[in-house]
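One protein chain omitted, others in place.
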Amino acid sequence: MTTTIGLIFFLAAIGLCVIGIGGIVLSRNLFRMVLALAIAEAGANLLLVLAGYRWDAVAPILDPDQMPASMVDPVPQAMVLTAIVIGVGVQALALTLVIRVRQRYGTLDMHLARQRMAAEIDASAGIAPDRSQEQPRGERPLPAPAGGGHD
Amino acid sequence: MMRNVTTLLFLGGLGFMLLVITGTLDFGAPPMRIGTQIQQATPGDVGTANIVTAVVLGYRGLDTLGELSILFAAATAGGLVLGSAAARARPDGGFILRAGADLMFPLLLVAGLYIVMHGHLTPGGGFQGGVILAAAFFLPLLARPRTAPGHRWLMWIEGLSGATFIVIGLLALYRGEAFLTPLLDRGTLGELVSGGTLPLLYLAVGLKVGAELAGLLMRLAQDDEVAS
Partner (left out) sequence: MIWLALIVVTLTLGAALAVLLLDNLLAATAAASVVSLGVAVMFVLLHAPDVAMTEAVVGAGLSGLILALALRRLGLARLDVGTTGGRDDA
């Protein structure tokens, strides 16, 4: 990272990773989380390809007439080829899950969906929903006062 | 509020850690021990002009098989999660969409097949060409949603090309070498018929990826049972 152009590219890759991961953690909408996942994957792939760059080298394609002096490292490029395709597969599956959540709970907001999910689990377990802070949940009776009270 | 502050601190720490890690890398002078060996051995061993193809299909062919399985699992699971299709279909697209789809379908088909077949000579290959083929088969469905999708054809193409990939790999095992070793004659560097079984492998990969993604796109384009 001793030259400016290296610094620019590395800052781009790190910036994309950080924006992507920040988007996943900070976003409330489930769809925006999938978009941020796509950005984070692009940043990570850029970081991998940057690790194989060589000064004054050409692309790793052989010309049948001549042999070039030096070529860029082909191994990270093969890995990134695989990673990009896997990334789109993961995004497609995440989107189908988002569609199902929206079908089931009617919302894409993470907190609302979690509340409705908890309410549904409580309802199926037979526990009455919380109405106030003091009232205990469900039909459990209050414990009897210990001893004879504070005598 | 506190959650946002801790998240920003975490992101700052993550950025700092990545900066330090990349700062120790020699940008522009990587220690390419395996890379140089592969570059020197490719014309003799594998015979393709595109070294990345040689790595993806020849030296790391098992990784490509794993990637195909991941794609298959994602597409199948996506189809399972989405459920069955609704009975009603959307109305046809406008004139521009229909005319554009009719015009672009043969062009996309030719471009996709070209990229798949020349994957071992120029940048390209099965995955890129397969995605273009999937788009080529999905575009008429966008323009005229009432035409029958033909899911069974897609399933058969996908299954057969995946099986072809594995069978070619098993043939190498039958010959006594490792699984997925490139067979057949190396040919001359730069010709269309070169690199042994690698173009056939890429053709199988391209057809499989294309059929899979076309099926997934068709499932996604259908409407829900409940009006959304």
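Read from first to last, the chains carry the letters A and B; within each, the first residue is number 1.
In the analysis below, a contact is a pair of C-beta atoms (placed from the backbone, for glycine too) under 8 Å apart; a residue touches a chain by one contact, two chains touch by 3 or more.
Since we're looking at a predicted model, the values are computed, not measured.
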| item | value |
| --- | --- |
| Absent-chain contact - pick from B:18, B:38, B:57 or B:217 | B:217 |
| Missing-partner contacts on subunit B, residue numbers | 50, 52-53, 115, 123-125, 127-128, 131-132, 134-135, 138, 213, 216-217, 220-224, 228 |
| Missing-chain contacts mapped onto subunit A | 4-5, 8-9, 11-12, 15-16, 19-20, 22-23, 26-29, 31-32, 34-36, 38-39, 42-43, 45-46, 49-50, 52-53, 57-59, 61, 72, 77, 80-81, 84-85, 87-88, 91-92, 95-96, 98-99, 102, 107-109, 112 |
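Heads up, the rule we're going with is that only the chains that are shown with their structure count from here on.
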| item | value |
| --- | --- |
| Subunit A residues within the subunit B interface of the complex | 1-3, 6, 10, 13-15, 17-18, 21-22, 25-26, 47, 50-55, 59-64, 71, 73-75, 77-79, 81-82, 85-86, 89-90, 92-93, 95-97, 99-100, 103 |
| Footprint of subunit A on subunit B - complex, ascending | 4, 7-8, 10-11, 14-15, 18-19, 22-23, 25, 27-30, 32, 34-35, 38-39, 42-43, 49-52, 54-56, 60, 63-64, 67, 70-71, 73-75, 77-78, 81-82, 122-123, 125, 127, 188-190, 209, 216, 220, 224, 226 |
